[in-house]
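The full complex has more chains than appear here; those shown keep their coordinates.
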Amino acid sequence: MPDHVYRIIEVAGSATTSIEDAIQNAVSRASRTLRGINWFEVLQTRGQVEAGKLQYQVVLKVGFTLEEP
Amino acid sequence: MPDHVYRIIEVAGSATTSIEDAIQNAVSRASRTLRGINWFEVLQTRGQVEAGKLQYQVVLKVGFTLEEP
Amino acid sequence: MPDHVYRIIEVAGSATTSIEDAIQNAVSRASRTLRGINWFEVLQTRGQVEAGKLQYQVVLKVGFTLEEP
């Protein structure tokens, strides 16, 4: 169990298809600028309704290991 | 950014197929008597178990714009 | 397990006799205008004090099945 430090940021993603796709979109986008993402936690699941269609939105905490500066 | 007032009510829906279908069922039913629904938030996700089968149940806050009385 | 949709409203009732009577008063009054009430949840128990006498007040969530519109 080596000691480690990680940072946690908050991102939100959306998808019209499913909650899982909204999560995937948020994690994928965050991964483009951050290395070492290894977990997420769903803080809030919400959505918009337009003409009977739903868009799912998730707010996530995302954790990533801090590398040496 | 025009000022607006909306109301928020709480509804619960269920489905044996998926969490998304439970949400859709609740929003669809609420839309039959309320106009102007434009967002929802999932407050609770739960369910029943019967003979190994799951039924998903979601409790939602649903917001709709108040029209002129 | 048939799918169903219900609505949840918030009411408050009071009684000088007991917490149970305060709950009963709130549910009874709500039942006069709403059909299909089938559960309640106590959100808050509080009260007023006047000349050493207590009045119990409960805030409840009350759920009722939505019938076809």
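As written, the chains take the letters A, B and C, and residue 1 is the first residue of each chain.
Please note the rule applied: contacts are C-beta pairs under 8 Å (C-beta built on N, C-alpha and C of every residue); 3 or more make two chains touch, one makes a residue touch a chain.
As the structure is a computational prediction, the values presented were derived from the model and not from experiment.
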Given 3 placed chains, full-complex copy number: 12
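Criterion: only the chains that are shown with their structure count from here on.
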For chain A paired with chain B, centre-to-centre distance based on mean C-alpha positions, whole Å: 23
So how far apart, in whole Å, are chain B and chain C when each is placed at the average of its C-alpha atoms? 22
Chain A and chain C: spacing of chain centres that average the CA atoms, whole Å: 38
Any chance you could list the residues of chain C touching two or more other chains? none
Interface residues, chain C side, partner chain B - complex: 1, 3-9, 61, 63, 66, 69
Partner chain B, residues of chain A touching it in the complex: 18-19, 44-50, 52, 54, 56
Within the complex, which stretch of chain B touches chain C? 9-16, 22, 25-26, 29-30, 32-33, 48, 50, 53, 55, 59
